[in-house]
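One chain of protein is taken out of this complex; the other chains stay put.
Chains here go by letter, A and B, matching the order in which they are written, and residues are numbered from 1 within each.
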Amino acid sequence: MSINLLALISAMLVIATPLVWAAIGELVIEKTGILNLGIEGTMVAGAFVAFVVADLTGSPWIGLLAAIVAGVGAGLLMGLLAVTLGQNQHVSGLGITLLLIALCEFTFRVRYGGQRPRLAHKFHTIADGAGIFEQHWMTYVGFLVLAPAAWWILRSTGTGYRLHAVGESFDAAEVAGISVNRTRYLALVVGSALMAVGGSFLTLSILGTYTLDIINGRGWVCVALVIFATWRVWRVVAGALLFAFADALQLQLAITDAFSAVPRELMLALPYLAVIAALAVWGRSVRYPTHYLKAYRRG
Amino acid sequence: MKHAPALLALDQITKRFGDLVANQDISLSVSAGEVLAMLGENGAGKSTLMKIIYGLLRPDAGTIQMDGQVLDISSPRDAMRAGIGMVTQEFSLVETMTVAENVALSAVGWGRVDVKATKARVQEAMERIGVHIDPDRLVSSLSIGERQRVEIVKALFHDCRVLILDEPTAVLTPQDVRALFATVQRLREAGLGVLFVSHKLKEVAEISDRVVVLRRGELVAVRQTAAVNAQELAGLMMGVAAAPVDSAEIDAAIGLSSLAGGGPEVRRRPQPDDASVLDIAGLTVTRDGRDLVDRIDLTVRSGEVVGVAGISGNGQTELVEALCGTRAVRAGSVHVDGTDITHRPVIDRLSAGLGRLTEDRRGSCMAQLSVEQNLVLEDLPAFTRRGSLDAHAVREHARAMIEQFEIRADPTTLIGTLSGGNIQKVLLARALHRRPKVLVAAQPTRGLDIGTFAYVHRQVEAMCDAGAGVLLVSEDLDELRSLADRIVVMLRGAIVGELPVDQASNERLGALMTGQEVS
Partner (left out) sequence: MALRSPHFVLRGQQPRWLSPVALVAAVLFTVVLTAIPIRLAGANPPAAFERYLLRPLTSQTGVFEVLLTATPLIFTGLAVAIAFRAGYWNIGAEGQFLAGAICVTWVGTTFTTLPAPVAITLGFVAGAVGGLAWATLPAWLKRRAGIDEVVTTLLLNPVALLVVQGLLNGPWRNSGTGFTDSDRLGASYDLPVLFSGSRAHLGLIVALGALVVAWWVLTRTPLGLKITSSGLSPKTAEFSGIRVRPLQFRVALVSGAVAGLGGASQVMGVQHQLTQGISNGYGYTGVIVATLGALSAVGVLLVALLLGDIAVGAQNASLVLQLPSQLGDVFGALLLLSVLAALSWRRYRLIWRQRS
């Protein structure tokens, strides 16, 4: 059995990158007690908008910017429904996901018909090759800037205190002069932008094209990762790497050997099963944010 | 004190919620070094006013001034900036944060938090008023009294000059109340203005310099505490002149100990050989390793009202929950009319002859279901015919109950839209129509208007005359004295004494409730 370790690690990093961006986005939002099931749709929108704009302008950077704008929009929509109007979070989130996916598919078909368009300019790896030092910049930023920054911000800054307080006690936050709704909006906007960036990584950096099933449940993987990590940044990163490793290993095994005793689907199902198993085992002691799934209505 | 400059002044504050006027043209002021008490019944509009001052609600009209400057307060942050701090009844602390983090929460910006410096400042603020709590402890590990002290420190941390204490003693043990009053004294000496909101006359008399009285949203009086007696304040609170009921009931309704005599003798007293309808033996309820209800033995006989007195938080709520079937029993037994219901589900308890009237009225009915649905919810089999609900019978039943219990509602009105008094009547109707052998009633008249208050008492007496027993849990000693045949006192989950009603003076009950006497 021959496993190319370098290729394995490289594949792992590529697979993990969008998960890290989007899952940290979800984590930031869930800290304030909002389960954003719009994540899947937001990632699709990020991937799609980035692709279309990069295609139109010829610049992946402008595409990335557009993805961020799309993410912010999705976050604001979730905020309108789940924060301002206090609607059911999971129905709102699911509605947003369904809307964004349908809208992107519709627009894609209108614009490109049956073609398979490719970006003239996409992001390239920072050096040729497939080693650890020859990855995409979004990978480095995700692991080396975003994750440590998110960890530090949540742990040691007033911003982190605020998000924590809002997720745990509406009263404490309001009495401390922290607006629950504004904080939740902030988290939604920032978090959704991160999700959209995660989605755009696939079109702008990896594929250079857009396909209808481009996200293919990665958003749900992120939801699973965040709970599995019990709302801690480093565990989210570790979980994303673990999942990516399993997936990358499986892909390699399938290529190098005719070894497919373990169906790839089982590997792909692992993060979901792991979360459910973890919940089943530690269920009672998994401490959700107190205000998880709860709307805040001010008197 | 009269000439001290006003620190905080309210001018013509008005707030409405739909048709309900919560505050009407309220003007008052607090000076530096003054403790101003605000007295009023539940629902008089005190909490609304506090929330307006603290920016949690916006007034419809009127202004708030600090040092003569008109403030625009639209959030607690604005209030804090202006130097106003508040300690609410329900603590607003983040349980998963440390004391220091909680105290500093209102002061953090968006950037880095200097943990060391913050801790030092918190420490300093605590020392200023003589509070000693480790700033690194998680709030979830603190006692109620400690949490309240953290709340006060939180307010001081923001250099507040006026501190609002909203019903601060409601949840405290007597020792904690002493400690709180000492703290308030230090605040006064430090030149803060304190607004002390309460409905307890005794506390107001002890702690305040001046007192204002709120009734039905209006400010009805301002008095120097030294120059007013309790009767006058009570009368102002209740609006006695307008209420056509006898004075014993008024006294009972306001919980004014010094005014009430023994209860009026209106019904047959139970005899020692009457059959017991409720037998509680060795009942124990445990949570987190603490015995909230500690080996309670209690019997209620047919036709008897047994009162349970105690400072709130001494296990009364848990006792009621254990009897009602909403809290698990760890040890002991409960029999209703000879039937063991200790571990039985709610339905079995009801069929055994238990009637329930808990303190959480809104939590006892389905706000989004109609009056008629709520009336039959606990007795569905009786209204079921061939597998489906008999709509006609349900409607007729509701009409009958509405008439019998003088409920102001239609059968199809959603119960959540009714007033507290009408909800209590619906709950009373639901409990009594099954002719329970024993009624467990917790705070049955709290917050009710005088008419409903008297109505509930009459119903309780009538059911006793019909041979049922009542376990009456109340924080209102005079309600207990006017209804009960004997009164037991709970302290830290256990029964520490029992007195026949004619020996249950306030002094003796008070001594038992605070653990100074063991009978």
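In the analysis below, contacts are C-beta pairs under 8 Å (C-beta built on N, C-alpha and C of every residue); 3 or more make two chains touch, one makes a residue touch a chain.
Here the structure is a predicted model, which is why all the values come from computation and not from measurement.
Trainee: Which of the visible chains would the unseen chain be in contact with across the whole complex?
Mentor: By the stated touch criterion, the chain not on view contacts A, B.
Trainee: Quick one: say which of B:Q24, B:Q148, B:S208 or B:Q373 touches the chain that got left out.
Mentor: In the complete complex, the chain left out is touched by residue B:Q373.
Trainee: Using the definition of touch stated at the top, determine which of A:L94, A:A130, A:I206 or A:A238 touches the missing chain.
Mentor: Selected residue, touching the omitted chain: A:L94.
Trainee: Taking the entire complex into account, which one of A:A11, A:M138 or A:I227 touches the absent chain?
Mentor: A:I227
Trainee: Please identify which residue in B:M66, B:L278 or B:L350 touches the non-displayed chain.
Mentor: Once the missing chain is taken into account, the touching residue is B:L350.
Trainee: Out of B:L20, B:A275, B:A400 or B:A466, which touches the unshown chain?
Mentor: With B:L20, B:A275, B:A400 or B:A466 as choices, the missing chain is touched by B:L20.
Trainee: Using the touch rule from the top, list residues of chain B that touch the missing partner.
Mentor: Residues 17-18, 20, 22, 42-43, 47-48, 51, 57, 89-90, 167, 170, 199, 324-326, 345-347, 350, 358-369, 373, 377-378, 380-381, 383-384, 387-389, 412-414, 416-417, 420, 446-447 of chain B touch the chain absent from view.
Trainee: Can you list, in ascending order, the chain A residues touching the missing chain?
Mentor: Residues 35, 37, 77, 80-81, 85-88, 90-92, 94-99, 101-103, 105-107, 109-110, 217, 220-221, 223-224, 227, 263-266, 268-269, 272-273, 275-276, 279-280, 283-284, 286, 288, 292-293, 297, 299 of chain A touch the chain that is not shown.
Keep this in mind: only the chains that are shown with their structure count from here on.
Trainee: Where on chain B is chain A touching in the complex?
Mentor: Touching chain A from chain B are residues 51, 54, 56-57, 75-78, 80, 86, 88, 90-97, 101-102, 104-106, 108-113, 115, 154.
Trainee: What residues of chain A sit close enough to touch chain B in their complex?
Mentor: Spelled out, the residues of chain A in touch with chain B are 156-159, 161-162, 164-165, 168-169, 171-179, 287, 290, 298-299.
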